[in-house]
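For this depiction, one protein chain was excluded, whereas all remaining protein chains were kept in their positions.
Going by the order they are written in, the chains are A, B, C and D; count residues from 1 in each one.
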Amino acid sequence: MMNDTPEMVKKVFAIFVVGILIVGFFMAFTQMPKANAVNVNNTVSRFYVMKDVDQATEMLDKGTYFNKDMVPLRNDVPYTPITFGKSANLEDGAANVVTSIVVDYRGFDTLGEVTVLFLAASGVMLVLHGQKRKIPKKRTEPSEIMYVGTRIAFAVILLFGIYVFIHGHLTPGGGFPGGAIIASGILGLFLGKQGYSPNKSGLTIFESLSGMAYVVIGIIGLIGEKSFLANFLPTGTIGDLFSAGFIALIYIAIGMKVGSELSAVTNAMIIDTEDD
Amino acid sequence: MKTYNFAALLVGVPLLMAFSIPLFGFISKQLAKWITVLTLTFEFLFSLYILLWHVYPFNVIMGNWVPPFGENLYIGSLATILIVVISFVGLMISIYNLWSAKYGDVVHFALLFLMFVGGSIGLISTGDIFNVFIFMEITGISSYALAAYGPERRALGGAFKYLVISSIGSTLYLFGVLLIYTQLGTLNIAEIAARISQTTPGLLTFAGILLVAGLAVEAELFPFNGWVPDTYTGAINPVSATLSGIGSVGGVYVLIRIVMTVFGKNGNFVSTYGNLDLMTLIAILGTATVVIGELSALVQTNIKKMLAYSSMAQMGLVAMAFSIGSRLGAYAGIFQLINHSIAKAMLFLILGVIVSFGGERVEDMKGLWYKSPFLAVTFTIGALSLLGLPLFGGFWSKFALVDASFQRGGWYDFIMAIVLFASVVEAFYYLKVVGYIFTSKPAVSEKIKVEISPAIPIAAFAILIIAIGIFPQIVSGISYSAAHELTDKMSGYVLNVIPTIVGH
Amino acid sequence: MITLFSTLLVILIIAGGFVAIFSKKLLSSVISMGLVSLGVSGLFFFLQAPDVAITEAAIGAGLSTAIFIIAIKKVQKGGTSDDE
Amino acid sequence: MIDFLQNWIYLTGAMALVGIGLYIVLTNTNILRIIVGLNIVDSGTNLFIVTIAWHPKSVMPIYTATNNLVVDGHVVAADPLPQSLVLTAIVIGLGTTALALAIAVKIYQKYGTLDVRKIKEEDK
Partner (left out) sequence: MSSLLALLLVPVTGSIVAAIIQRYRLAERLVSFSTFVVTLLFLIDIRVGDAFTWSLGFLGKNIEMGLQITPLSIFMLYMTIAFGVLLTFFDLTERSKMKSFLLLLTLAASNWIFMATDFLSFFFAWELMGWASILAIFGGRRTAESRHGALYYAMMSIGGSYSMLIGIFLLSNLTGSFSIQQNVSYLVSIMTVHPWWVLGIVSMFFVAFMVKSGIFPFHTWVPYTYGESPDGFVPYLSSVMSKYGIYGFLIFLPLTLSLRNVPGVLGLPWPNYTLVWFGSITAVVGSVLAFMQDDVKKLFAYSSFSNLGFILAAIALFTPIGLTAGLFHAFNHLLFNGAIFITVVAVISKVGITRMSEMGGLWQKMPLTFLTFFVGIASAAGIPPFAGFGSKWMIFQAMISHGLIFATVLLFFASIASFLYLMRAFHAIFLGQLSHKYDNVKEISAIGKITEVFLIGALIFFGIFPGFILDPINSIVGSFGLKPLPTSGYEYINGFFSSVNMVSIFIVVIVAFIFGFLLFAVSAKHKKVPQEDNYTAGQIPKDWNLTPEMYQFSYDFYEPMDKEIAPFLKIKIDGFFKGFGDSVEYLGSSIKEIFTGNVQIYTYLAIGGLVIFVIAGWIVW
């Protein structure tokens, strides 16, 4: 139908359609709250930042959280101030609020997110599955310096990645960027040696075990704390490395999983296959 | 608020098993498929337990953070019946896969299939509007990969089309969710549903349109369903069965949950907030889908494509039934959804067996009765159920649909006339195939030998269709209470999740 | 100051987007996409979202682009030109 | 006033990316370019989400020794919830991109072309 439409018409039409859509979006934005942004004190995030969900839950159980017009009285929830390095045994111990949301308050989302990445990796392997094709020799093999250099760089990058996901609850970062950093380190290894390929079954085992570890942590919460993905470890003092309960555990699992997954994906993309 | 946190295993167990399947794959490829069967058996039995012992409705609280602060699963009557259906269909298809999936990376195929079913179960049970997005992506990504699987190259084209449209759809959905978040500051479906009237009407209209447009991709409604024919045709048959029997159920469920529970008002005839009545929008989309789907299916010579278009049309019918807005209409929609899920999955599975012995053109169905009476009879049962014949499951839903539209009256009389006309068209092309099956002599008289693993699911589906046709009480009771959940959102949904939402 | 800087960054990403539209070569299109991602990750820093910024930089700008380039190299092995 | 404008600037950037991405999807026939377009749309969406979580006076949502998130019982941090959603969205975007690229590579192997107009089959 539109296969033989002139390019120009197509472009003008596309501009027209996209333009109307964008104008529509902007007209919607004019209706947004002041300064086009949400006031944190009017959202549920207020409790995440104040680590105050337990108090809010109490009010909810008493029936004083909502007024009779079903408007939540978020600013009425009593607040205990939090001081960095001093407050201990909070309901959630992570200094990085985003991390506390990602892993703890909305941990189920993250489990799903990990699954999505896992499925994408599996999908890539399913789609690109086939016999490994013999790679014709490149004329120039990378030099020895390159080979050794990438190896050393990989060690450094690996350490950095591990640092990022272990400190996920304190500093920006966490399992996902940490894993991605490790994967880019492995990507570097491909440059170092012609025909390099990481141990595929090792990656698979890593990936599976870390994923199972995540779910098992969730199930431990279900058994110990009567709720799936509930924190079953003490939360410690906010700001300490060993704080925030199971967040570090989960981020380690996520980091390893994402790292091995993305490595497997790059590996699958790089290796040439042909149908078996 | 009744909580039953142990039901988190409904989502947890498939995840755990999916993560472990690659390890089992090292041992044996067949073992990976058996793990799928076992896991889905667990899912089916668990959901059957919830249904038969009347455990529902209950909440599952994640991480001890109660809604609306944390995430939750809400398993009411609607979720229960749909989970039972989905896990049953999934179980049956996984049994079929023992025989059918034999090329390429079987381990990852089994894994993706398991997560597709698991993701659909999560999609249906979740009570958080962003979590819906996550589960949509889980089902989405696994279905792109599943659709790309297979020995033929057309699978890749279909999968890619699905991916592009679906990505755009989920982006739109994300925009819609965030626009609502700017207004209400929460992501919990129950709280949003209760407080939807506290938003700015214009923004709400826009957000509603974005949500509907995003979800209509999965629900196969007209201008967003371009991917349907190519993807269904390209994928191998059990995958088409999965997409049609499970994927579209999840898609329609979310669409209806958003439109009726989140945007709906209380009362018998649900109308919606915002200035553009979303129910009207759904009605228009549904009717257009029915007409376009049926008319396109009419002229197909490729039977798989015909089933694909017919799937699309059935989804339109379901959407149209829900858009009536009454309890009876919702009941008709749920019932039709279940019937379609079972019957269409069965038809695709049968086609899979036939295709392994020959082509997939309509002419290739000629004389199926002589080649394999079992396949011929079951195919006829499925087709007649889709047509809504007495004695088959589809009759009761179509019956309720007509009843509901006439109770609503007004312009629904007119819509009903169009839909019935489309049904006549549908009858035409299905009967044409049934005629070929029974009346022609086959070109080659080679018998089709149906092995035990494809035969079990096909026979089970056929028996179920007949059982529902004769004893509609199997489904009708719970469907009717599920319809209550949709049309009376406060007592049916919101108060079950957040009992104290009407405070002091 | 930050306002000025972020405005420049916004202009940069829009320009990057236009490069992605109009560049004849696929590779430059992809690289400008990476630049857009990098710019967006910079904007995330200004928007007080360091977590997101790091993730976007590592995943969106880094790994995504890398996989893209691998894919492009693969499809160019057949000897056809990069476009069409 | 300048703060107000600033928000609009970010929104403009986000919407421009969405528009550019959609335009690329709509006008290009090369599969890889379509994926580029989808990626840019994703970036724009993410920018939009982070923007609405932000207020000109907000600080980053991480407790440090110097960074105080709550002043006078009012949260002054940027809204962390949308940020965590964006984290998810980015990862999902990567997954989709990787899968799309894998499919594209396979399509190229099987069809010998990346032109979407040529990737269709006559009915068997």
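By definition in this document, a residue touches a chain if its C-beta (ideal position, glycine included) is under 8 Å from a C-beta of that chain, and two chains touch if they have at least 3 such contacts.
The shown structure was predicted, so the numbers you read here are calculated from the model rather than taken from an experiment.
*Asks:* Name every shown chain in contact with the chain that has been left out of the document.
*Replies:* If we consider the entire complex, the absent chain touches A, B, D.
*Asks:* Give the residue, chosen from B:141, B:213, B:290 or B:462, that touches the chain omitted from the document.
*Replies:* B:213
*Asks:* Given that one chain is not shown, which residue among B:17, B:281, B:303 or B:468 touches it?
*Replies:* Hidden-chain contact among the options goes to B:281.
*Asks:* Given the contact definition stated above, which residue among B:400, B:415 or B:486 touches the chain not shown here?
*Replies:* Missing-chain contact among the listed residues: B:400.
*Asks:* Which residue from B:440, B:453 or B:500 sits in contact with the chain not drawn here?
*Replies:* B:440
*Asks:* Please pick, from B:26, B:374 or B:480, the residue that touches the omitted chain in the full complex.
*Replies:* Reading the full complex, the residue touching the unseen chain is B:480.
*Asks:* Can you name the residues of subunit A that touch the chain not displayed here?
*Replies:* 1-3, 13, 17-18, 20-21, 24, 27
*Asks:* Taking the full complex into account, what residues of subunit D touch the chain not shown?
*Replies:* Interface with the chain not displayed, on the subunit D side: 22, 25-26, 29, 34, 116-117, 119-121.
*Asks:* Touching the hidden chain in the full complex, which residues of subunit B are there? Just list them.
*Replies:* Interface residues of subunit B facing the absent chain: 157, 160-161, 164-165, 168-169, 172, 201-202, 205-206, 209-210, 212-213, 217, 222-224, 226-230, 275-276, 281, 292, 294-300, 328, 331, 384, 387, 389-391, 395, 399-400, 402-403, 406-407, 409, 416-417, 420, 423-425, 427-428, 431-432, 434-436, 438-441, 473, 476, 480.
As a working rule, only the chains that are shown with their structure count from here on.
*Asks:* Can you work out the whole-Å distance between the CA centroids of subunit A and subunit D?
*Replies:* 15
*Asks:* Using CA atom averages as chain centres, what separation in Å is found between subunit B and subunit D?
*Replies:* 29
*Asks:* Taking each chain's centre as the mean of its CA atoms, how far is subunit C from subunit D in angstrom?
*Replies:* One centre to the other, that is 11 Å.
*Asks:* Where in subunit A do residues touch two or more of the other chains?
*Replies:* Within subunit A, residues 25, 32, 37-38, 43-45, 96, 98, 106, 109, 113, 116, 119-120, 123-124, 127, 172, 174, 176, 180, 262, 265, 269 contact more than one other chain.
*Asks:* Quick check: what residues of subunit C touch more than one other chain, meaning two or more?
*Replies:* Counting only residues that touch two or more other chains, subunit C contributes 49-52, 55, 59, 63, 67, 71, 74.
*Asks:* Show which residues of subunit A lie in contact with subunit B when the two form their complex.
*Replies:* 24-25, 27-28, 31-33, 37-38, 42-45, 47, 53, 56-57, 60-68, 70-74, 104-109, 111-113, 115-116, 118-120, 122-127, 129-130, 201, 204-205, 207-209, 211-212, 214-216, 218-219, 221-222, 225-231, 276
*Asks:* Could you list, by residue number, the parts of subunit C that touch subunit A in their complex?
*Replies:* That would be residues 49-55, 57-59, 62-63, 66-67, 70-71, 74 of subunit C.
*Asks:* Touching residues of subunit D toward subunit A in the complex: what are they?
*Replies:* 3-4, 7-8, 11, 15-16, 18-19, 22-23, 26-27, 51-56, 58, 60-65, 67, 69-70, 73-85, 87-88, 90-92, 94-96, 98-99, 101-103, 105-106, 117
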